[in-house]
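Excluded from the complex is one protein chain; the other protein chains are retained at their positions.
After this line comes subunit A, so read on.
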Amino acid sequence: MKKGKLWLLLTILVGVVMIMAGCGGGGQKQNSADSNQAAGGGDTIKIGFLGAKTGEHAAFGVETLKGMKMAADDINKAGGVNGKKIEIVESDHGSKITEGTNVTQKLITRDKVVAIVGDPTTGITKAAAPIAQQNKVVLLSAGAVGTGVVEIGDYIFRDVLLDAVAAPAVTKYVNQKLGWKKVALITSMNNDYSVGLSKLFRKAIQENGMEIVAEQSIQDRDQNFSAQVTAIKDKNPDGIIFTGYYTEGGLFMKEARKQGMKAVMVGGDGLLSDVLMKMGGDAVEGSMVYCGFAADEARANEKTKKFIEAYKAGNNGTLPDMFSAQGYDAVMLLADAMKAAKSEDPQKFRVELAKTKDWQGVSGVITFQDNREPLKSPVYILTVKDGKFQVKDTVEVK
């Protein structure tokens, strides 16, 4: 009897171990191959990827990484940087802030990267940046658009269109071109990016003589927005300014349409994902999103066209988004700075990086100002039409 039970237990245990091995195998193999390569080759320049491949903002991370890998390939094919090849060290923090700092630490101390590209979100970038600063490793975020990032230190950069530039431009646009006077402002309170962006919009709305007739807060991962929609519905706003992410944005608009609201939504690049349409369906038709890059072949220059073609070829014809373009530019910027400094020492090439001026990337023209804040033009305004993002207009910024 006892022996029987023991056997049963053993069988179950073996079964569980086998299942777990089967599930985890794929990812682990990849990692060990990477680290083997890392240990073997002494003449590669390692650039770390900090971002999410799983979790709520996986869509941002996965695209950034795609762009980075394309840039590394292009650089390596053209002979590398200072005679060395670029190697991208991957990681995944699962969209969690605490994991983000762990991954940063790991990239610096174990993988010995000279630069980190990431994180695509402002919140995690702000958590990771002090670690990079302390260890004197360059951190270039290809997505953090919120406030208080480069202030953390002189090793921290970003190559994005800033909310501080875009929010006023967009507010002016909806006021002058679309005639909006009264707006509802929706903020996701447990989202650093959203809280910061709402602040910028609030200021821009005031400066343009518009009025916030209703203001409501939500939280990331909320699914029920019935109370908030009911509260803003009676105020009859011309439009809804939504500063959160795509999942909640889609669900929010779904609820708004369900309750009979007609107003369309405008938001930042946090809304920029196909998930918005998946969650929102017809309800997000006409919604507007601004961003620093759009795959618009009609307006693209040669460099950008080449990038779009290469991306399409590697991704079954889908178009690159802002994150893949900025990920590509981030690696290119770093490589150009290393070439200019003739060194892979972060202390040296960060000086060259800070001098970047009118640099033509695939995602637009980038200049680093004296405070290392990027100036990027133009601002693209996209709209959802027939379930797809389409370029509606561009706004030049100076």
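By definition in this document, a residue touches a chain if its C-beta (ideal position, glycine included) is under 8 Å from a C-beta of that chain, and two chains touch if they have at least 3 such contacts; residues count from 1.
As a convention for this text, contacts and distances are computed from a predicted model.
Chemist: When you check the chain that is not on display against UniProt, which of "Extracellular solute-binding protein", "ABC-type transporter, integral membrane subunit", "Pyruvate dehydrogenase E1 component subunit alpha" or "Ferredoxin--NAD(+) reductase" does it turn out to be?
Modeler: Answer from the UniProt record of the missing subunit chain: "ABC-type transporter, integral membrane subunit".
Chemist: Consider the whole complex, including the chain that is not shown, and state which of A:101, A:228 or A:356 touches that chain.
Modeler: Only one listed residue reaches the unshown chain, and that is A:228.
Chemist: Which one, A:97, A:212 or A:275, makes contact with the chain that was left out?
Modeler: With A:97, A:212 or A:275 as choices, the missing chain is touched by A:275.
Chemist: Based on the whole complex, identify which of A:83, A:179, A:209 or A:260 touches the chain you can't see.
Modeler: A:260
Chemist: Contact with the hidden chain only, please: which subunit A residues?
Modeler: Answer for subunit A: residues 23, 54-56, 58-59, 94-95, 189-190, 216-219, 221-224, 226-228, 230-231, 234, 247, 250-251, 254-255, 258-260, 275, 278-279, 281 touch the chain left out.
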